[in-house]
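Before anything else, here's the structure in question.
Note that one protein chain of the assembly has been removed; the remaining protein chains are unaltered in position.
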Amino acid sequence: MGSRADPGTVEVAQLVAWLETFGRLVHEERDHLTALDAAIGDADHGLNLDRGMRAVVERLHADRPATVDALFKTVGMTLVSTVGGASGPLYGTFFLRFGTAAGPVDELDAAGLATALRAGVGGVVARGKAEPGDKTMVDALEPAVTAYERAVGSGPEHAAAAASEAAEAGRDATIPMVARKGRASYLAERSAGHLDPGATSSALLLRALADALAGTLPETTDGRA
Amino acid sequence: MGSRADPGTVEVAQLVAWLETFGRLVHEERDHLTALDAAIGDADHGLNLDRGMRAVVERLHADRPATVDALFKTVGMTLVSTVGGASGPLYGTFFLRFGTAAGPVDELDAAGLATALRAGVGGVVARGKAEPGDKTMVDALEPAVTAYERAVGSGPEHAAAAASEAAEAGRDATIPMVARKGRASYLAERSAGHLDPGATSSALLLRALADALAGTLPETTDGRA
Amino acid sequence: MKKLVNDPQHVVTDALVGVEAAYLGRLAVDHEHRVVYRADAPVAGKVALVSGGGSGHEPLHGGFVGPGMLDAACAGEVFTSPTPDQVLAADQHVDAGAGILHIVKNYTGDVMNFDMAVELAEGGSPIATVVTNDDVAVEDSLYTAGRRGIGVTVVVEKIAGAAAEGRRDLSAVADVARRVNDNGRSMGVALTSCTVPAVGRPTFDLAEDELEIGVGIHGEPGRSRGRLGTASEVAEQLVVPITDDLDFTGAPVIAMLSGLGGTPLIELYLMYGEIARILGRRNVTVARTLVGNYITSLEMAGCSLTLVRADDELLDLWDAPVDTPGLRWGA
Partner (left out) sequence: MKKLVNDPQHVVTDALVGVEAAYLGRLAVDHEHRVVYRADAPVAGKVALVSGGGSGHEPLHGGFVGPGMLDAACAGEVFTSPTPDQVLAADQHVDAGAGILHIVKNYTGDVMNFDMAVELAEGGSPIATVVTNDDVAVEDSLYTAGRRGIGVTVVVEKIAGAAAEGRRDLSAVADVARRVNDNGRSMGVALTSCTVPAVGRPTFDLAEDELEIGVGIHGEPGRSRGRLGTASEVAEQLVVPITDDLDFTGAPVIAMLSGLGGTPLIELYLMYGEIARILGRRNVTVARTLVGNYITSLEMAGCSLTLVRADDELLDLWDAPVDTPGLRWGA
């Protein structure tokens, strides 16, 4: 709150907080993400994303862009050039499209954030061609953005909280799925019974957004914090 | 006993029994010999000797030479051509020299056996250049033959029993020795504290001789069997 | 984890220092972008061949850089595809103006990163891409990521390399590369897992009598698990799915039996004897053979078999001189 001008909008500083929180969560969950990837992939997802998000956070400490599009272009390109694997281009594209949709602004309102998130998910789908049910990060991202859009009227904080919950439900729903995209697809039936690593990191991305916005915006009428 | 003509002499059949007994003991002790070699060598002594003695016994079943020299030429050459490693040429030479020293006879008396054994050990030393104390099969063979020579007057059975005891004492004496010949010598001080595999198999060779002769010759005055 | 490494996080960077030292004058290394390239690149008038992928498969790909094979290889992190920047840097180091061929193993990450590199490329030669997908362990389907690219990649790099060295143009080099891929099939088995250095634990566990059948080259679990039988049984498990998938009779075949990194050559020789016997029984005529470590998975024990249905032209290209750390003849 502090000096914030409009309590219904999200400033660059909060978006940076989102990224920093995501970086912290990824670092804390690194070994867990890698272990999930060992079960149905190649045991590097946590390492990949942690390497990328550390680079992102360092980059932002050295030089923080003033506008949302510039910020996310930096983030996207940093991920693309440091992560590799499937998740590098996918998360990279997510943030690049997010930034382009947001444009050269220095804050986003609830609806602007919705547009940017939708564009980000669209980028992941365009790049990876996964559909919901394929046991990928899309299974967390897609329901999350839909939940955000449904809750957009209650403001960014609550919409982000709803998105985070939906992402976690989407993540858990990947357990019984048989993978049809990415490395886990090679396992066919043997991929069932495991959490998808990318869906798990995507749930952290939404959890980070909810956490970064929590308490920074005024309470709404339904009394939720 | 049975149809034996002279109780103080050893016939070809008994020498064959010696070799068969040695083959059986080596087979029974194969894994132990290999384990001893794993500790200070390359984990093959039991395998090597078992392969060789099986070939010897098979060969003798197919065609048993009638004279001592022919018998041991077959044995020696079979070992040389099937064992490999250090023990192949060494045991091979032992038997080749044993046969040559015995000559084209069909039995050996106690002294003839002494001469043959001494020639055999001489062959091992000529081939391997080991001296007593070098932690090799010589440490079992040399005292065994000396013990046999000392007891030669009491007949082949008792002399062989004395040789077997001396071989076992010689074998045990290798434990504290630091190897100066063969593969164990690469270990220098680390070779101490272990039985030498070749001395252990040589003790079996003398045990087999004692067993093969035991009870086949009449008791001597000291009442030992 | 017992490995000859310094910091497990910096294995790839450190290994490239060794590659540079070992092949001084033959290979150059761009350490910032982790690109290994021909010391004499760009080679005038020649289509440039660029490949790359996760590290841990050595000699693939850096060990196949040199006259007659690749111009450059991008080394990703262990088992992680390289990033578009790396591919762009590789292209720039070797582009002689005659076109660039990207040889990409079919993995989502590899395909996407090479694709992004092509999207981001500005100026430079035209780029063609060949995606290898020879692994019969993976059920193919329009709705999945498709078959993985494994052993055939080595053969594609060799034969396309010879075509490029012979100054064929980009589309002709790409065509021959596709032809090799289309006529190639592979299958692998693992006896043990591997340990990604930065992870420090084996990727999977196998019991003392278990075999992972149809294993990937990244320690991805395979098609199924089975009991480890005799070499002769394992050879059947490799040959049958390959020859069921494509008819290899009536043409000269290139056979490659690659160790996965931890299997001694004596076992590979022994396995090849069993494989040759089964192929003979199935009327498959092997014209060229490679037995050794060509596409590996760190220290995994096991092997993969690749068969390519060739013809006289492909055999000539195969026989052409090659001078790389991992494959060398006639030069």
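Per-chain numbering from 1; labels A, B and C assigned in written order.
Everything that follows uses one rule, which is that contacts are C-beta pairs under 8 Å (C-beta built on N, C-alpha and C of every residue); 3 or more make two chains touch, one makes a residue touch a chain.
Everything quoted here is computed from the prediction, not taken from an experiment.
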- Looking at the whole complex, which visible chains does the left-out chain touch? B, C
- Touching the absent chain in the whole complex: find that residue among B:R51, B:R97 or B:R118. B:R51
- Task: Could you tell me which of B:V12, B:L25 or B:A86 touches the chain that is not displayed?
- Result: B:A86
- Item | Chain not shown: contacting residue from C:V234, C:L307 or C:A320 | C:V234
- Query: So which bits of chain B touch the chain we can't see?
  - Reply: 34, 38, 40-44, 47-48, 51, 80-90, 92, 127-128, 180-183, 185-188, 190
- Interface residues of chain C (partner: the chain not displayed): 2-7, 11-12, 14-24, 55-56, 58-59, 63, 78, 191-192, 208, 228, 230-232, 234, 261-274, 276-277, 286, 289, 291-293, 296, 298-299, 301-303, 323, 325, 328-331
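Keep this in mind: only the chains that are shown with their structure count from here on.
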- Here the gap between chain A and chain C, centre to centre from mean Cα coordinates and rounded to Å, is 34
- Whole-angstrom distance, CA centroid of chain A to CA centroid of chain B, is 78
- Task: Two or more other chains in contact with one residue: find those residues in chain A.
- Result: none
